[in-house]
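Shown here: the complex without one of its protein chains, the others still in place.
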């Protein structure tokens, strides 16, 4: 099914609403889908993403667990072994850390270690990132940890439609998916029809959100709106920036990324997570490996600083913003003539 | 003190012996140094690195803890708050995962969150990497997780002398150090004098282990001997490879790395940890950012595959070996003339 | 014919093999078990014997604490505080924890325990820095012997144990008191901390404030134990169950535990049964998971009212004392209000100052970048980008 809803039925919806709808539809479609986590039942989650689901599907299918993240993920592993399709909610990014042992040593390896006999069709929903004025430990961007763990798929929506489509795809996947939900986009709105939802988005495909010729901004999740804004602002400087939304960090869409960068010849990777050891290094390195002769300048990065996430009153200085992106675009060696003699 | 022991007193020692000696000397020099971990007391650790220390310094200063890694690191945090200098042993790489919450949310941030009032002079010793025929969960290379955590220093010796010098420096550091010990080099030998040990190695300085002109192999820990071997083998192909041992992944010695790459114009990063999201991406990206105009070819990477660590009988196919390194060096575009016209 | 070279087939006289050679019950479990009912003093004849000064001190602190809670909640409505997890209804736990400690002891509070820190003497504005958002920890933990207010649940418990253990190794008679919620007892760190404490006989006291809920999750979905205090048995430490709204009872039980720890008697687990009268935080909607009737029932068991009844019965609640108490509370609130209404002075460059003792070259570069951006912000826009 590739049809899109007729424009008439589309109306503004928030990313939170689209996520709730995705969970709802997945539960309705497949009785093995079980939600679990802290406060996901009666309360509907602290971000209200599971609102109403316990009521509709019963507490057994949307259940409040004891407060213990390793226990939540560890029991979900056992449930998956018995044929269920657990969808786990971690309440905040940093509170997934106690479950890392289960994630790294079991969730990510179970299929592999059992020679394919025990798949892990688990979805782990992690509200991530800052910009919401959260107190300490409520604003981390931890995608680097997930990316360094072979066997995990790492997916993050940046649009309302993707929130629905990618979450449906994550739940349908027979492999574990870390589904990163950008906290500060929960209340972002877009025209979208909950009655005829967009088709399930395939995992592993990047998407060009804005066409441009001068350079490519490569980003995902919470930084997409910032990049789009930067691209608009860049017009005043005479730059026509392309903006690429990765959507899936693993699998990584080398094809789409390289096609764009080969066309524009310049790239900046933008993310909120600290730069050192963050996803940007991997992305820049693989672009350079694959597109070296097409590059007019090194791939640059705009990332969070290499510091613990700051207190709310200082977070705006940490987060990649339009100015920092434009300053970086300005460093893409627009004036240099050195590429002329290239043989590639 | 910068004197080196007179050659006469130097005799073969293993990395394990140098580590034991470093712990011993640190304990003797500073009564606040306390070792703790599973089996570190009576047994001397499963790798015997703490052999004899409980006997010499008493069980209070080298103590067997209950079997709980979060508890070990978490209590070490409290001990550090009270003015001790704990040195924690994680028995194997993968068994540090249960302690990740403590590491990420507390150890790495304590100084920062308290505005400098509560430093964390903790050393976390982690035997890491494969190549020793270890069964499942005994051969991980987890450095990417540590690198993605702002506030941690990440250090790893590749030589007997560095094992001593860097461990002394780690223990002396007022900030937390993840001290990665390459398991398969524990029994590597070198001429070294335990009676007049080499000076304490400063953290954050890379070291050129082999001078060369054609290209730089950038590596650390268990892959250093492999790179040196590859460099020897490369002579037959007409390549004179430089080998750079990073020693410290954070702080990162941009200066030494860039100086070498600017000179050779080509670089390959070699490590055992999976490539995707691993340290190599960061390293390649920052070299490219800084040395773009000096690069004759993209910085390439030789890393472990993006798979869970294989069973012992298959590990040799996973680990970066001499052939794979040489194959990669061969891809550094030796024939291309395209760099001629460069303006840089 | 046997598979083992054992005198197995030629049987011994006694047909009873001994117990396993190394078996012995290592500790008698009986003294570790908590009482069947929560311990209380108020309303019992024993209350009559309590020291009048102590009761008055507790009362004054409770009233002050309640006023602090009310004021902090009001500040969230006025936008001067980002979020406040109120301890209204739990003031007896907060106050008793603070008063049970000597100056040299350490307090390890959870994110809900700002009042305990204030009752210990911490400046209320510094106690609220985390929740206002200008810095994570607004005070010097060493100066106040108060660890950072801890957001990740139960993760500060092992810190308390390690600190207590270190103090003991150094020969200092320092006790660490750590606070955690009922929900937090489910975390692995709770288990590991208590086990380490018992094995090390560390001078640590664990106070579980069982307020019946972890945000929306009621205790029955959190634990099936007879009580949370019963968890003590599994570690080999005594468990005590206390009415968490009975300030003198709490004070007595906590003081006993602290003294025992100080004497080298090892750790104690104390469960205080209480109730959170307000929502989880100002951002929470408690009507989603509990009834007004339940809240009302607990209001009738209010810690201040309980103590007030006793003070009145003993004629200790004179108009003068009540007025002075009220006055002190109002002064605290006015001071807090006034100072929280001022914007804190912030330096963005602080982001880089305390990541490491010595700044890395990487952080130096980033600091320079931010410095340049801040300077550019001062400059007219057209000049900013060259």
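Which chain is which? They are A, B and C, in the order written, and residues in each are numbered from 1.
Basically, a residue touches a chain if its C-beta (ideal position, glycine included) is under 8 Å from a C-beta of that chain, and two chains touch if they have at least 3 such contacts.
The structure displayed is predicted, hence computed values, not measured ones.
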**Request:** Name every displayed chain that the left-out chain is in contact with.
**Result:** A, B, C
**Among C:130, C:180, C:199 or C:351, residue touching the chain not depicted** = C:199
**Prompt:** Which is it among C:96, C:329 or C:367 that touches the chain not included here?
**Reply:** C:329
**Residue of B:95, B:252 or B:292 touching the missing chain in the full complex** = B:95
**Item:** Contact residue for the chain not shown (choose from A:79, A:233 or A:259)
**Value:** A:79
**Request:** State which residues belonging to chain A touch the missing partner chain.
**Result:** 34, 60, 65-66, 68, 70-71, 73-84, 86, 98, 101-102, 105-106, 109-119, 150-151, 153, 173-175, 204, 250-252, 254-255
**Prompt:** What residues on chain C make contact with the chain left out of this view?
**Reply:** 1-4, 6, 8-9, 11-12, 15-23, 25-29, 32-33, 36-38, 40, 42-44, 63, 66-67, 186-192, 195, 198-199, 201, 212, 220-227, 230-237, 243-245, 273-275, 294, 297-302, 304-306, 308-309, 312-313, 317, 319, 322-323, 325-326, 329
**Complete:** Residues of chain B touching the missing chain are 38-39, 41-44, 46, 64-71, 94-95, 97-98, 133, 135-138, 237, 276, 305-308, 310-314, 317-318, 323-324, 326-327, 330
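Just so it is clear, only the chains that are shown with their structure count from here on.
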**Prompt:** With chain centres set to the mean of the C-alpha atoms, which chain is at the far end from chain A?
**Reply:** C
**Request:** Quick one: report the Å distance separating chain B from chain C, using the average Cα coordinate of each chain.
**Result:** 39
**Request:** With chain centres taken as the means of their Cα atoms, state the distance from chain A to chain C in Å.
**Result:** 36
**Sequence positions of chain B contacting 2 or more other chains** = 70, 98, 101, 105, 109, 112-113, 150-151, 250, 252
**Request:** Mind pulling the residue numbers of chain C that touch at least two other chains?
**Result:** 135-136, 152, 188-189, 350, 355, 360, 362
